[in-house]
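Provided herewith is a single structure, encoded as C-alpha cells, for subsequent inquiry.
A single protein chain has been omitted from the complex, and every remaining protein chain is retained in its original position.
Chain lettering (A, B and C) follows the sequence in which the chains are written, and residue indices restart at 1 in each chain.
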Amino acid sequence: MQRIGFIGLGLMGQPMARRLLEAGYPLTVWNRTAEKAMDLLAAGASWSTSPKAVAQASDVVITMVTDSAASEEVSCGAGGVLEGAHPGLILIDMSSIAPEMSRSIAERAKSSGVPMLDAPVTGNPKVASDGKLGIMVGGPKETFDACLPIFEKLGVKVVYVGGNGMGTTLKLVNNLIMGVAIEAVAEALVLATKAGIDPRKVIEITSVGGARTGAMETRGPRMIKREFSPHFSANNMHKDLSMALKLAEECGVSLPATSISREILRAAKSQGKGELDSCVVLTVLEAMANTVVKLKD
Amino acid sequence: MQRIGFIGLGLMGQPMARRLLEAGYPLTVWNRTAEKAMDLLAAGASWSTSPKAVAQASDVVITMVTDSAASEEVSCGAGGVLEGAHPGLILIDMSSIAPEMSRSIAERAKSSGVPMLDAPVTGNPKVASDGKLGIMVGGPKETFDACLPIFEKLGVKVVYVGGNGMGTTLKLVNNLIMGVAIEAVAEALVLATKAGIDPRKVIEITSVGGARTGAMETRGPRMIKREFSPHFSANNMHKDLSMALKLAEECGVSLPATSISREILRAAKSQGKGELDSCVVLTVLEAMANTVVKLKD
Amino acid sequence: MQRIGFIGLGLMGQPMARRLLEAGYPLTVWNRTAEKAMDLLAAGASWSTSPKAVAQASDVVITMVTDSAASEEVSCGAGGVLEGAHPGLILIDMSSIAPEMSRSIAERAKSSGVPMLDAPVTGNPKVASDGKLGIMVGGPKETFDACLPIFEKLGVKVVYVGGNGMGTTLKLVNNLIMGVAIEAVAEALVLATKAGIDPRKVIEITSVGGARTGAMETRGPRMIKREFSPHFSANNMHKDLSMALKLAEECGVSLPATSISREILRAAKSQGKGELDSCVVLTVLEAMANTVVKLKD
Partner (left out) sequence: MQRIGFIGLGLMGQPMARRLLEAGYPLTVWNRTAEKAMDLLAAGASWSTSPKAVAQASDVVITMVTDSAASEEVSCGAGGVLEGAHPGLILIDMSSIAPEMSRSIAERAKSSGVPMLDAPVTGNPKVASDGKLGIMVGGPKETFDACLPIFEKLGVKVVYVGGNGMGTTLKLVNNLIMGVAIEAVAEALVLATKAGIDPRKVIEITSVGGARTGAMETRGPRMIKREFSPHFSANNMHKDLSMALKLAEECGVSLPATSISREILRAAKSQGKGELDSCVVLTVLEAMANTVVKLKD
C-alpha cells in the first residue's frame, strides 16, 4: 500500500485524511497550525515538520490548501514538497486553484521528476467524511490510474478529464453552475416572499421535478434560517466565477447569466459579507427588493 | 368515491387520467380531438360530448389544457364546465396558467357555486404515469382537503400554498429556477467544450455535489445528443419567465439572472426554435460562441 | 389660424401652451386643478369647464397628461374631448403613453370622426419653454401635415414616424437608450469614486468624445450634488423600460442591457425612491458597492 502524505488539515482536509488512515494507508501529515493534526495523530498518523519532510516519507503527497498562493507555497516554496522529491513520488493537488497555477506547479514538479495530478473536489465536510466527494482529475493518465484506488476511498464519483489543469478547469465549470443556481434560488425565495408564499413551500415543491437543484437542497433551508456560516464562502464563489469568466474570455464564450450572477455576488463582498456562505447573496437581493425572506405566521 | 371528469388528454393529461381510472375512480372524459380518448375509453372511461356534459356527470372536474385561453374556454366558455354546474361540483384546474386568469376563473366559478382549485404540476409524462408529480395547490383549504386523496394518486409531493392563484404563482417561482438553471447548464456545456472538456464529464461530475440540478439531469444528455423534441418548450418557458418577471414587477423584486435568461431564451424563439424544448437555448449560446457542443473524439 | 385647445397644464404642458399662445394661436385650456391655468388666462387664454367644452371651442385639441389612464379619461371619458367632436376637429395626444392605448384612443376618435395624432416629446420644462422639444408623431400623414406648423412652434426636431401608435413606439425606443445610458453613467461614477477619481473629472472628460451622453450632461452634475428631484421619475423610466421590453417580447428582440437596467431601476422603486428622478438609480449601485459618490476634498 502506498505511503500517503497529507498537507492541509482544514475543514475538508481532516475528514479526507481520516478516511485514508482508516482505509489502512500509512499516513504522514503536516499543517500550518499543528493543533489541527492532533486527532489524526491520536488515530495513528505521523507528523512531519515540513511539506518537504512529508514528501520524503511518502509515495504520494496530497495537498489540500486554501488557494493558488498556498498551493504554490507548500509545493514549490522553501521546505516545500518538491524539495523532498525522490524517485516514485507522486503529487496530487486537491485544492481548488486557478488552472494556470495548477499547470505551472505541474511543470515545476515534472522538472523535479514528480508527476502531478490536479484533483479538486465537490462536496462539503460531511460528504468528505462519508467518502462521497466528486473528484475531477487532470494530469498524466498513468498517474491517474496509479492513484485511482486512493481517489475511490474519498469519492463516489471520480472523473478523469485530461491533461494537467483540466481537473481545475472542470471545477470552474462545475462552480459556474452552482453559483448561478444559488442566485436563481435566492431570486425565487425573494419573489415568493413578496408574492405572499411561505418560502418553505418553494423548498418543498422544488425537491421534485425539473427545478430540483443542489443549491436549493443545501442552501434553501439555510437561507430561510439565515444561517450564513460558510460552507463555501461568497469570496470563494466570487473568485471561481471570476476565473470561469476569465476562462470564457480566453476561450471566446459568452456567459450572460454567470456574468450577472458575479456582479450580484460582488455586492455581498463589497458589503462585508465575503466570508459568509455564498448563499448570503440572498441579502443583496433582499436589500434591492426592500424585504426580508421569512416564514409566514 | 367521487366521480371524476377529466378535460384535456394531452401528453400530461392522458397518463394522469389513466392513473385515476386505475385507482378506481369513475371517470368521464372530454378532449378537443376525440381520438386521444380512445385508449382511456377502452380501459373503462366514459365519453361526454362537452365540458358541460362532463361536469353534469361528475363530482370533481379536472382541466389540464394548454394555456390561459384554453383554460378559460373549457371552464367559462359556451358549453363549458360552469354551464354544467350543480350542487357539490368542484373544479380543479391543473393547467399552468397565469395567476390572474386563474383567479378570474375561480371568481366566475364561485358565482356559479363551484369552488375551484388551481393545481399546476411539475414533472413530465413519464413522471405523471408513475404518479410522482409535484402538485402545488391554491384555493379554499376545505376544497383542497376534500380533493387531497385525488392529488395523492397523481403526485408524490402535494403542497397547499394558499388562496386561489397561489398554486399557479408558485409554479412561476418554480419555473424561474428551472429556466435559469437550464441557462446555467447551457453556459457550462459551451464553456467546457471550448475549454477542451468532453461535455459528458460535466454531466458526470455535476451528478454529485452542490452543482447538481434537475436541469442537467434531464436536459444535459439531450443537449449533447441534440435531441430538442419538447418536454417543455422554449415558448412555454419564455412565457413563464415573462409571467414571473411581471409578478416581480408587481411585487417590487429585482430578478437579474431571470431577466437575462429570458432575453437569451427569446433569441431561441426569434430564431424559430420556440416549439423545441427549452434547452434549445444551448444553440443560442453556441452561435454566440461560434461553436457546437460535441463529444470529444 | 387654428383655434387650439390645450388639456393638461403640468410641468411640461404649461410652457408648451404658453408658446402657442405667444405664437398667436387662440387658446382654450382646461386642467384638473384650475389654479395651474391662472398665468395662461392672465396672458390671454380662455378657460373651458371640461375637455368636451375645450373641444367644442377648438379646431385642434392637444392633450398632455400623466399616463395612459389619464389620457383615455380626458379623451374618451364622460365630458371628454370626443363628446365635443365636431367636423374638422383634430386630436393630438402629446402625452407619453402605451402604444396600444394610443391606438385604442385613435380608433375611438376615428369613430367620432376625429383624426388623431400621437406626438410624445423629449425634453424638459426648460426645453419646452424654449420651443426646442423633440416631437415624434404617429397618425394619418395628412393630419400631421395640417398640424406641422403647430409642432414647429414647440419643437426643434419634428419626426413623422408612421401610423397611429408609432410616435409612442419611437418614444419607448428613445427612452430605452436614455434608461440604459443613465445606468451606464451611474456605474461609471461609482467605479470612478472607488477608484479614487473625483467624479467631476468623469463629467468633464465625457463632455467630449464618443462617451458623450445626454444622460451625463443632464444627470451627472445632479447625481454628484445628490439632487434627485424628478425631471423624469424612476417610476416613469421603469414604466417605459417595461413597455419597451413588452414591445421587444412581441417583436422578438433580445435586449440584454435594457433588461438588466430595468432590474436595477426596480430596486430604486422597491426602496421607496420611485418618485425621485430616474438617476436615483445611482443610490442602488452605491448601496451594492457600499460607497457614496462624492467630490474629492
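Criterion: a contact is a pair of C-beta atoms (placed from the backbone, for glycine too) under 8 Å apart; a residue touches a chain by one contact, two chains touch by 3 or more.
Everything numeric in this text was worked out from a predicted model, so none of it was measured.
Touch, as defined at the top, links the missing chain to these shown chains in the whole complex: A, B, C.
When you scan C:24, C:44, C:149 or C:214 for touch with the missing chain, the hit is C:214.
Checked against the full complex, the candidates C:86, C:141, C:157 or C:226 give a single residue touching the omitted chain, namely C:157. From the options A:103, A:194 or A:269, the residue with contact to the chain not on display is A:269. Annotation: of C:73, C:187 or C:275, C:187 touches the absent chain (contact as defined above).
As for the chain not pictured, it touches subunit B at residues 256, 260, 266-267, 270-272, 284, 287-291.
Taking the complete complex into account, residues 242, 248-249, 252-256, 259-260, 262-264, 266-267, 269-270 of subunit A touch the chain not shown. Think of the hidden chain as still there; on subunit C it touches residues 122-124, 127, 132-134, 136, 156-157, 159, 161-162, 166, 169-170, 173-178, 180-181, 183-185, 187-188, 190-192, 194-198, 201-202, 204-218, 232, 244, 247-248, 251-258, 260-261, 263-264, 285, 288-291.
Going forward, only the chains that are shown with their structure count from here on.
Ranked by how far their CA centres sit from the centre of subunit A, the chains are topped by C. As a whole-number value, the distance joining the C-alpha centres of subunit B and subunit C reads 41 Å. In subunit C, the residues that reach two or more other chains under the touch definition are 256, 260, 266-267, 270.
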